[in-house]
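My structure is below; once you've seen it, I'll send some questions.
Just one protein chain is left out here, and the rest sit where they should.
Which chain is which? They are A, B, C and D, in the order written, and residues in each are numbered from 1.
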Amino acid sequence: MSAAHGAALIVFSLGLCAGLAVCAPGRGTATAPERTPYLGGYAPETHAWSRFHVRYYGMALLFLAFDMEMVFMYPWAVVFAEEGMIAFVEMLMFIVILLLGILYAWRERALAWA
Amino acid sequence: MTLPALLVVSAALFGIGVYGALSQQSFVMIMMGLELMINGAILAAGAFWAFSSGGEPKGQMLVVVFMTVMAVEAAIGFALVINIYRVRKADITEKLKKLKT
Amino acid sequence: MTEPLDALFWLSSTVAVFSAWRVFRADSMVRAAYWLMGSFVGVAGILVLVGAEFLGLVLILMMAGEMTIMAVFMVMFMMNPAGLNPMNMVHQHRTSLLAGVLSFVGLGAIALLASFPQAPPPDPAAATSDLGHELLGGSMLVFQTAGVALLSTMIGSIALAAQRGRYGSAAEGSEEPGAPIDEEDA
Amino acid sequence: MGLTAFARLAAKAPAPVFVARGANARSLAFELSGTGDVVLTQTPRHACVLLATGAFPDSMVPALRQIHDQMSHPRGVVLAGAHFRGHGPRGVFSDPVVVTPEGDVHDAVVVLHRDLILGRRPSAPPLLPDRDPTPWRGVGPYGQGGKGMTGGTPYGRPLAGLADDRDGLKLDALELRLGPFLPMFPPGLTLTIKLQGDVVQQARVGDNPFRTDERVSVGARSSVFVRALSGPVTIRELEHARAAHHLERVGEALRAAGLGALGERADRLAANIERVEAAAVRRLHRLLRRSRTLAWATSGVGRLEPDRVAGRGLGLVARACGLPEDLRTQDGAYNELGFSPLVEGGGDACARWRLRLAEVAQSLLLASAAGTRTTGGTGSVESPWGSISSDHAPVGSLLELLPGMLEGSDWGDVITTIVSLDLDLEEAART
Partner (left out) sequence: MTTPLPLWLAPAVVASVLAPAVYLTWVLDRWVGARVAGRRTSLGQTLASPLAEAAQLMLQSSPRAERPDRVTWLLAPASLSGLAVVAVATVPLGPMLHIADAPGGIVLFGAAIALVMVAVFLHGWSANSLFPLMGGYRFIALALSFEMPLALVLIAAALPAESLRFSDIVQSQVDVWNVVRQPLGLPLYLIATLGASFWGPLAFPDAPDLAGGTTAESSGAALLVWTAARYALLVALCAVGAAVFLGGWLGPGLPGPIWLAFKTAGLVATVVVIGHHVARVRLEDFVVVAWTVLIPLALVDVFLSGLLVL
C-alpha cells in the first residue's frame, strides 16, 4: 500500500471527526411541534418515508451497466500510449457497443421521467 | 495478513451471503445476498492474485469479471423486480408462488 | 511497517464482516443497502492493503453508485422501507442459517488446511498497467465479451422495466385471468 | 469573555428572516434587502426572526404558530402591519416586537436579531403544547406502533398508502397539505396534493383563507387598481404600480430559479419604480432574455391553451397565449398615448415572464409620457391580474385551472407554474 492511501484515510477520518465534533453537541431538546417536518404550516399526516417512486429508474438501470465501462477504461488509459493503435481500436469497439445501449434507451424514452 | 486469513474473511462473507440469499423473502434482499457472495469471491480472487500468483494479471482480470457479473446481475435483477411488481404486484417470493398456482 | 498494515487488515476485515452481517439485521432498507456498501468498502480496503490498489478504489467507486441505486430500489419495492415498524421478513430461517454456516466452515477449512502455491507479492506499482496489458492482450476476448454482455444487459433491463416497450404494454398477456391479487396483506 | 466576543461576531451576521405574509401585506422586499443586513430564508429552521406582515384570518393562525415553533433558538417575532382577527397583536405570539406603520421594519429586525444573539432578549418559547400529534400506541410485539408491517401509527404517524400511478407501478402516494407559508407560494395559498415520487398525481387548491364573512376585518385592499375601479387615478401612478408589481413577480420567478441575487435586483427596481431609470430595467431585461437556461427551464412548463383562457379577462396570462386581451385598448387616454397591447406566443411560464418584463418597460414608457392624464372610475380596470371589476376577479378562474396544470408535473415545474401565474388570493377574495 502506498503512503498516499494512508494519508487519504487519515485526512478523511479527521475531516469526518471534525464535522462530527462540530455538529454532535448541538442537539438540545425540542418539543413535538418544534420537531414537526416543515411543510409550510401544516403537519404531515403520514411519515415522509414511503415507497418513493423513483421516476428515473430507467436511467438508473442504464447507469448500472454503463458504469462498468469505467473499470475497463482506467487501466486502458495507463497502457494506451504503449499499446498504440490496437488499444485505440479495441476501446472504440467496446465503446461503440455500449453507446448502442444509450441509443436504444434514448429511443425507448427510458431516460425521461416515468 | 496471510493468504489463509484473507480466505477465511472471504469465506465468512460468502457464508453470510448464502444465508441472506436463502433466507430473505424480498427479491431485492435476495440480490443483496448474491452480491455479498460475489463480494467474498472478489476478495478470494484478490487474495490469490496477491499471495500465490506472483502478480499474474489474470487474477486482477478475474476481479474485474466478478464486478461485471455483479453489475449485470444488479441491472437485470432490478429490471425483473420492476417487471414482476408491475405485472404481478408481487414484491416477495411467497406472493409469486401463490399467483403461479 | 507490518504492524500497522496488520492492524489495518483486521480493521478492514472487521468492517467487511460486521457490515455484511448487519445487512440482514437492519430494519431500514436504506441502512441495509449502505451496510452492504460498508462491506464492499472493507473488502476494498483489504485489496488496497494487498497491493491491488486500483481494484480497491474502483470497487468503492462502483459500489457507491450501485448501492445507492440498490437503496432507492429497495425503498421502492419494500413495504415499510424505513423500518419504522420493526419486521422480520425471512423464511426457512434455520435451513439458510445452516447453509450459511456450512459454506463458511467448508470454505474456511479449505482456506486453512489446503496448501496453496506461494509466490512473492506482486509489485503494486505495475499492477494497473499489467491489468491494462492483459485487457488488450490476453483477455481481449473477455473484454469485448463484457462489452456485448453489458449491451445486452442494458437493452434487456430497459425492455423489461419499461411499461410500454415496442411490443406493447408489459402487462399485456402476462396476467393470468382471474388471478387473485391481494395487495394489502402483509 | 470569549463567548461574548463570539456572540458579538455572530451579531454582525445578516439577520436570517422568515417572512409570513397575510392579506394586504407590506411589500418588504426593498426595506429588508437594502443593506445586506437581512437575508430571507427558505425555511423557518434557518431563521432567527419571524416577520409577520398583513392580516391573518383565524384559519391561518395555527399554521403561523406552527412555523414559529419550527424556528431554531434563539428566535423572535417582528410584526409589521400584522392584524389578527379575534386576537390582539400580542394575542398570537408571546412577546413580539411591533413595528408601527411609520416605523422602520429593517431596523426592528436587525435590532431584534442583535438582541437575541447577544442574549439581551430571551429566545421566544414554544407556543404550541408539547404533545405528539397522534397518540403513540405500542401494541406490536417489538413495541412498534401497530399491527402488521404497514399498519398502526409508528412514532405517532401512519405510513403512506398505495396508489395507482401512470407508470403502472403501484407505489406509495404521499397526501400532503402544503402552504400557506411556503416561500414560493403566494400568501394564503394551500395545496392539497398527492405526490408519487416527485410527481404530482392530484392537486386541490385549499379554501381561500381571505374569503371570510367579515371581509373588512382582513384589511381593506389598498391596491391602486382597486381604487381605480371607483374613481379616477393618474395613468402615471397606475402604470408605475403595474411595473412594480410585475417586477416583484419576476423577482419571485428568479428566486425560484435559484437566482436569488438577480431576484433581489428586480425587487430593488420595483421598490424604487418612480425613480428608476429605464436603462436599469432594460439591462435586467437583456440579461434575462439572453439567459438560455432560464428560457429552457421555463418553456413548456405550465402551458395554457388559448381556448381555455380566451374571454375570461385573464389579462397578462391571456396575452402570453397570443391573445391581445387588454382593457386599456378601450381607454381613450391610453389610445392618445399610442398604446397597443404586447403579446407573446407559447402560453407557458417562459412566455409569461418574458411578457412581464416587456410590459414593465412599456409601463415605464407610458408613465413617463402620460403627464396628468387620468383613467378609471369606469367600473373595470386592466390590472396585473387581468380585467377586474367590482364583481369580477379573474384570479378565480386561474385557481380553477391550476389543478389541471399541476397534475402530472414534477415538483420543480409545480413551483415554476405557480410563480408564473401570479395567484393573488386576496384579489380572488375581493368579489
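The rule is short, and it goes like this: a contact is a pair of C-beta atoms (placed from the backbone, for glycine too) under 8 Å apart; a residue touches a chain by one contact, two chains touch by 3 or more.
Remember, it's a predicted structure, so these values are computed and weren't measured experimentally.
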| item | value |
| --- | --- |
| Visible contact partners (per top-of-document touch definition) of the missing chain | A, C, D |
| Listed residues D:S59, D:Q202 or D:S291, member touching the removed chain | D:S291 |
| Which of D:L64, D:L174 or D:V250 contacts the chain that the document leaves out | D:L174 |
| Contacting the left-out chain in the complete assembly, out of C:F9, C:Y34 or C:F143 | C:Y34 |
| Footprint left on chain A by the chain that the document does not show | 2-8, 10-20, 22-30, 32, 34-40, 44, 47-49, 52, 54, 56, 59-60, 62-63, 66-67, 70, 73-74, 77-82, 84-85, 87-88, 91-92, 95, 99, 102, 105-106, 111-113 |
| Those residues of chain D which, in the complete complex, touch the missing chain | 6-7, 9-14, 16, 33-36, 41-43, 45-46, 48, 72-74, 117, 155-156, 174, 176, 182-184, 195, 197-198, 254-262, 264-265, 268, 287, 291, 293-294, 296-297, 301, 410-413, 415-416 |
| Absent chain, residues of chain C that touch it | 28, 30-31, 34, 37, 53-54, 57-58, 60-61, 64-65, 67-69, 71-72, 82, 84, 124-125, 128 |
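The working rule: only the chains that are shown with their structure count from here on.
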| item | value |
| --- | --- |
| Higher-contact pair (C-beta pairs counted), C-D versus A-C | A-C |
| Chain whose mean Cα position lies farthest from chain B | D |
| Approximate Å spacing (C-alpha centroids) for the pair chain A, chain C | 16 |
| Length of the line joining the C-alpha centres of chain B and chain C, rounded to whole Å | 5 |
| Whole-Å gap between the CA centroids of chain A and chain D | 35 |
| Per-residue multi-chain contacts in chain B, two or more chains | 64, 67-68, 71-72, 74-75, 78-79, 82, 85-86, 89 |
| Junction residues of chain C - those touching two or more other chains | 5, 49, 51, 58, 62, 66, 69, 73, 76-79, 84, 131, 133, 135, 146, 150, 153-154, 157-159, 161, 163, 170-171, 183 |
| Pairwise touch network: line, ring, star, complete, or other | complete |
| Complex interface listing, chain A residues touching chain B | 57, 60-61, 64-65, 67-68, 71-72 |
| Chain C contact footprint on chain D (complex, rising order) | 140, 142-146, 148-152, 154-155, 159, 162, 167-171 |
| In the complex, chain B residues that touch chain A | 64, 67-68, 71-72, 74-75, 78-79, 82 |
